[in-house]
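Note sheet for the following structure.
As you look at this complex, bear in mind that one protein chain is not there, while each of the others sits in place.
Note that the chains take the letters A, B and C in the order they are written out, and that residue 1 is the start of every chain.
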């Protein structure tokens, strides 16, 4: 009915902490950004510093389109109080703070990719999991990147979802991600397991 | 410090009701969309039908970039339940429903322009007013378009803000809007009158 | 199935502007608060100053339970930056600012009552209208209180909803409000006209 829209890939990951100084993680973040741009996708991030910013810069250098979802209300607050970078093509200033921004960030993305990652990224992982969104994990990029199955299966005693994919090569990860985006349509409603089920669509 | 980013102009207005069948309002909405695109600005709307959709189509026909902020969680829900159009270059599926969508819609825009407008648009007018965002009103486009000063001054007993501009010619309105965007910087914080004042920046 | 829960009545109205110094409006706000408490209902307001605060104080003096929904994140911010009163039995610090607070405020209430009212109250009126919530208007209390049908019918060209009631006597208004709360159940979903309709429940 509608022609396929350009995919938006959300890059989540460490904005602070030891992971943002890890040269392997930085290089993987850059590879990821370049790969997203090369495939003609839009790169979305939280308009934060750190690994997602490395991805964004790499995507821009490759000519890709980039969108930032900021926790701040204004560009002034974004730059001077959140001390965040503002080089994206488009920035949405949500004025909603970090936690609500994380929700919008994820919903704005057709799939998210995690590189490194601390508490904030873990927050985003739980949102994406709960809302059924495709998740790609760049393994061996530090932080929580090698612990996703451990967190979900061992600690939370839940099942890994079939639209979660992992690889330490960002290029190959994106290929896997394209497949699960295609194969597993998003839940229709916000709390999909609740409403879709009742309507016989879950 | 940063080079000026492309302006994002949010088009708000009647998505239903008698205003969307008024040929004058439709023509003004189209002129507005074309004018936004010609100036190289990004057109944002609520991804709704009606007058903002007419503006969006006209902007696209002119080669402009368009972004929709949807109340729906998924494209399926957007099209099949909200019965909303999906031709934008980018759609953000907020999953937050109409009321929260209105807030994000406005904050995503450097300025909003009102064409026609019923209750939903009045909601958006009050948000934009309270948060100090530049407002342009295409007068003589039906709905609330000729009543803005009446609502603010007579009914609410508040003052018209200096960054609200009105004109019945969308082209001239945009020129006025550019001036107030330049002259009156946005409040720094979400509830600007509260925080900015205390910090001596209001 | 469940026994009826205590009704929560949200009091909205002028928190600033000329209306908060109008002795007639103040007296009506106090009558409203007393009447809510006498009937054993919970009074909810936005934890703001002005007319809703007068209602809250009167309800407390009458032994009623009171809940405030604050835009602030902390009690410190509430008192020292928003300059807002904190005498409620319970305050929910949403940390979401005025606009999102308004939405939560309304959804927390089984019905809202408007006294006086400027731009902020008009915002709340549009939300309550759009979401189908019962609305009571204390007429002759200044601000927008006598203009509700004018705004909805003349300016917005929409229909007054059958669960909107108006009276200049707060006691009689509450009786009317009880009737429409009983007669017209709330929409089931956030955007009721959208989803309930599709599911054959609208």
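Please note the rule applied: a residue touches a chain if its C-beta (ideal position, glycine included) is under 8 Å from a C-beta of that chain, and two chains touch if they have at least 3 such contacts.
Note that the structure is predicted; figures quoted are calculated from it, not measured.
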| item | value |
| --- | --- |
| Chain not shown, its touching partners among those shown | A, B, C |
| Absent-chain contact - pick from A:54, A:75 or A:100 | A:100 |
| For chain A, residues in touch with the removed chain | 17-19, 71, 81-83, 97-100, 103, 117-120, 122-123, 126-127, 129-131, 143-144, 147, 150-152, 155-158, 190-191, 194-195, 198 |
| Residues from chain B at the interface with the omitted partner, ascending | 95-97, 100, 199 |
| For chain C, the residues touching the chain missing from this view | 1-2, 5-6, 8, 42, 67, 73-77, 79, 86-87, 89-95, 104, 107-108, 131, 185-190, 192 |
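One rule holds in what follows: only the chains that are shown with their structure count from here on.
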| item | value |
| --- | --- |
| Gap in Å, rounded to a whole number, between the CA centres of chain C and chain A | 39 |
| Computed distance of Cα centres, chain C from chain B, in Å | 27 |
| Multi-partner residues of chain B (each touching 2 or more other chains) | 131, 190 |
